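Provided herewith is a single structure, encoded as structure tokens, for subsequent inquiry.
The complex appears here minus one protein chain, its other protein chains still in place.
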Amino acid sequence: MPDTKWRLVKSFVPEAVCRLAALLVISVLFLILYYIFQRGAGVISPAFLTALPTPVGVPGGGIGNALLGSLVMVALGALLAVPCGVAAAVYLDQNPKSRLAAACRFASRVLTGVPSLIVGLFVFTLLVLRTGQYSALAGGIALAVMMMPVITLSAEEMLRLVPNSWREASLALGASKKQTVLRLVLPAAAAGIAVGVMLAVALAAGQTAPVLLTALTSIFWPENLLQPTASLPVLIYTYAISPFADWQQQAWGAALVLVVMVLMLNIAAQLFIAVKNRRG
Amino acid sequence: MRREFLPLSKKIISAFVCLGLLLTLLPAAVAQARPITIEFDGRTVPSEVPPVIVGTGAGARTMVPLRVIFETLGADVSWEAATQTVTGRKAGNVISLVIGNRSATVNGSPRTLDQPAQILEGRTLVPFRFVGEALGARVEWDGAQRIVRIASTDASRRRSPLERELRLTTGGATFPNPLYQRLVHEYARITSPAIRIDYASVGSGAGIRGILGGTFDFAGTDAPLTAEQQAGVRPNEILHVPAVMGAVAVVYNIPGAATGLRLSPDVLADIFLGVITNWNDARITALNPGVRLPDQRITVVRRSDSSGTTFIFTDYLSKISEPWRTRVGRGTTVSWPSAGNIGARGNEGVAAQVSHLPGAVGYVELSNAILNRLNTVALRNRAGNFVGPTVEATTAAAAAADVGPLDHPTNSPGTAAYPIVGLTWILVHRDQADASEARVVVDFLRWAIVERNLEPFAADLFYAPLPQEVLNRVREQIRTINHNNTPVWR
Amino acid sequence: MEQIKIASPKRNGEGIFPFLTAAAAVSMLLLVGAIFLVVLWGAWPALRAFGPAFLFSAVWNPVIDVYGAAPAILGTVITSLLALALAGPLGVGTAIFLSELAPHWLKKPVSFLVELLAAVPSVVYGVWGIFVLVPWMRTGPGLFLESRLGFLPFFQGPSIGVSVLTAGLVLTIMILPTIAAISREVMRAVPQDLREGLFALGATRWEMITRVVLPVSRTGITGALLLALGRAIGEAMAVTMVIGNANVIPVSLLAPAQTAASQVVNEFPEAFGLHLSSLLLLGLLLFMITLLINLVAVWLVYRTDQWSSGARQPGKLKGKGVAGHA
Partner (left out) sequence: MALDVTIENLSFWFGRQQVLKNVSLRACQKEVTALIGPSGCGKTTLLRCINRLHDLYAGASVAGKILIGEENILDAGTNRVELRRRVGMIFQKPNPFPHLSVFENVASGLRLHGLAYGRSLRERVEACLRKAALWDEVKDFLDRPGALLSGGQQQRLCIARALAIEPEVFLMDEPCASLDPVSTMHIEELIKELQEEYTVIIVTHNMQQAARISRQTAFVLHGELVEAGPTAELFVHARDSRTEAYLTGKMG
């Protein structure tokens, strides 16, 4: 057929455009990462990671309490969001066509799109104003609200990948639905669910507004879940908008730490899938 | 099965390739050895020559410039060239050292030094620990942060107002945040470790919401409570305690021209109203004879976030310009009239815009103008003098102010007064609910404001100290703070 | 395969288990409802004071306590659509490259990198925007557009760096990894035998992509784009840093403007009374827009399901997106 050559040429052009698009996208994103590393790397030292922050003019400030505070609140958030989110996913998986499932799925999607400031405001109004107390607990709850829909939606997706024949086999062996879910379906989907959880954690670790409105900040080590607690994003935010060079410098360092933390979580998630895939 | 699933080893390898790619981004990230600094009672002591470490291993000693340590400790120094002897005297303690010699005397009795005093690059260096302790101070070396910490033992520990654990949550205005951070940091050092005060920089409005809603124990604000905000509380229930003062500098960027621009109040108002739109406008050139002003469009840069700085600036403009007062008014956020104005976030956002954008004019809090090396406008004050924004001109404004205690002392009549200055207040409940909290709040405010402990820090950060008359008022205000009708400050 | 113990004579707790999972599902609904009510409660005074006029008024003046959201809404719509228009083709193109075109050894690491970037906090992109993109826009493309196309109203100068266009670009960069990562995931899930089916009919690679991969993964890609759109609309920190925050109806792409989210972030710390309530009303609007976008997404998925429900429905791919992104 004479026109096949022409079709091959026509095919080549848009392919080249896609290649160029990919090249552009990847190089721009890589440049941004480069910039963060370049500005932030000089600040990072063991002391920076472990010391308490200092006010302007007092040298030697670190981000130790903010780092710990972020870890505590994100862990707290995960602790609340994972059981609840996975349970909701199990419901969606068990009753995929029910009205409640459709509504719950819809609600989860809406929740993933709600601006984080509004989530912060919600917890602030319901919890902080009621108790008169900013706290790591409130911060953890706000982060849990942000994490839960992400966990639910990804966990549902992963549960759906577990073949139905397995479930049927389990039920045929006389196991109850609950046993089937807890001993067969959830373990089979564990790797995928873990990835969703890690992504949710990465999302939560970067939130500024919800944490500022609920956990506020502190210059001390977090000792108590019911007290104001420092966190990395809030520290970055406060330092970045100050006019003082040493704070701005520390903001870059803290931003790099945050990025590296998030990246590490993702790498961990990827390796986790790889290992799990390997095992079957 | 056609879909490629890489074997595990390859997945791990590609993960590491990615990690490797990321790590190539790290330039030589080795933390550079910071110069050693000296802190006396928590404040950094300026020193032209940084301290040095002499010797190695266990014998390593930090040596500090002689003049710095003696002056810091308040000792008189004398130098005898013939015998190469340095003698320091302080409150009956006498210490003498001989350059290059390990022996020294303290109050007449001989001592042996690990390292002799020596001359390095023209400066006399002495082993700091020996000198400090001989003159009655506590000395520490913080190796991790490379700080020499000296604490004068006579004024070292303030008696703590409370021994049990107590934590205060406070916050509000961002404008004095660096200063308040410094204050709570220092207060934590000198008081019982059981007492902790946090200040969160969340904005004046959030501060007011915090103290009204009961989430803050005290709050910082740049704007006094409005009638609407007062509505829910009894009159005078919330005290406005002035803490410190600041100037709002008008900054500009005129290419090729002009430091030392002078403006009159009406011209300033018309620039921000968008009436004057070009830098070579006749009314500007008339005020600046001899300054070459280019044909350049004026771009107004203003705060996009609501802010006390905007409040003070628009408060001034409302006082001196009738069109401004009626068309715009004053507030933490206003509707800016000039065409093509740019909103920038935070003082530093305005500073950055002005420094990058030719033809820009904006207003920032003084420290931002100084730290960003921006040109500032000298404004004609009520007395008719052109005054630039300085710490002194700010204090002068408050000293001469003819406004009520809850007003910013803008457009002050003082001859040396800079006209755009504002107060920042600490809001605190007069009738305290908790006795322990009340004691700590009062102790902190006394220590910081009445005993003037914030002043040295304020100067570092370009805030102006309160004049004496305002301080007297503050003292009376703090005395009214009570618990169960019993004054806390006795 | 490890052995899994399944059967057990005891069946305790069976009664409460479905109840617990249903309760978790209900809690999600309650959460959305509660957030809506809390924001509505806060926004009520403004809603009562301004009514629907809030949407159309361009006056936002805290000094006289009159608020209108038209500039913020328009700014939000323009910046996010601009971002979607730029990031959509680029992101999908990247996804096509990663899923269909890239050499084997390149696929994995680059996809991995793109997925990592999708997780970078947005404030970091904002910081990059203000320090790198804004100065560059002022001198480079902004100036070029101003001088060459300045006669058009939407490229009217002066180019000062912070602008609707810059905000759109920052949003573009922020949502690109999301679109690319999810679209790639969705395309990868297209069954290989469909590809081979068209190849076996004598298709070139590009014909296969446009006739099989893209149509089959259309729902998923739409989902990715809507998710990205939602992210662009709700993004506050990054936009605030580069849009210039002028409360005007945006006409020129080179002029400053503002979005609903940036206005809330900017003014929330100092707001009080009706001002605060109006900001919450803006938040409520954002919430409604998110709701609307999701309704559209659900409708699209529903429509596609109707139209090709069967053994191999592309609808299966929906939601993958949300898992990938977050």
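Each chain gets a letter, A, B and C, in the order it is written, and its residues are counted from 1.
Everything that follows uses one rule, which is that a contact is a pair of C-beta atoms (placed from the backbone, for glycine too) under 8 Å apart; a residue touches a chain by one contact, two chains touch by 3 or more.
Just so you know, these numbers come straight off a predicted model, no measurement behind them.
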- Listed residues C:212, C:225 or C:243, member touching the removed chain: C:212
- Provide the residue numbers of chain A that touch the chain removed from this figure. 1, 3-5, 7-8
- Query: If the missing chain were put back, which residues of chain C would it touch?
  - Reply: 103-104, 191, 193-204, 207, 211-212, 215-216, 218, 307-314
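Keep in mind that, in the parts below, only the chains that are shown with their structure count from here on.
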- When you draw the chains as points and link the ones that touch, which shape shows up: line, ring, star, complete, or other? complete
- Which chain's mean C-alpha position is nearest the mean C-alpha position of the whole protein set? A
- Taking each chain's C-alpha mean as its centre, the one farthest from chain B: C
- Note on the structure: CA centroids of chain A and chain B: separation to the nearest Å works out as 36
- Message: Centroid from C-alpha atoms only, then distance chain B to chain C, rounded to Å. What do you get?
- Response: 40
- Query: Cα centroid separation between chain A and chain C, in whole Å?
  - Reply: 16
- Note on the structure: Residues in chain A with touches to at least two other chains are numbered 30, 33, 263, 267, 270
- Query: Touching two or more other chains, which residues of chain B qualify?
  - Reply: 11, 15, 18, 21, 174, 202, 345, 349
- Message: List the residues on chain B that touch chain C in their complex, please.
- Response: 2-4, 6, 10-11, 14-15, 17-18, 21, 174, 202-206, 208-209, 223, 226, 228-229, 297, 299, 304-308, 328-336, 340-345, 349, 352-353, 356-357
- chain C residues within the chain B interface of the complex: 59-64, 104, 108-109, 112-113, 116, 130, 135, 138, 158, 160-162, 188, 192, 196, 240-241, 244-247, 255-256, 258, 262, 265-273, 275-276
- Message: Taking the touch rule as given, give the residues of chain A at its contact with chain B in the complex, in rising order.
- Response: 30, 33-34, 37-38, 41-42, 44-45, 47-48, 51, 54-60, 128-129, 132-134, 212, 216-220, 227-228, 238, 241-245, 247, 263, 267, 270-271, 274-275, 277-278
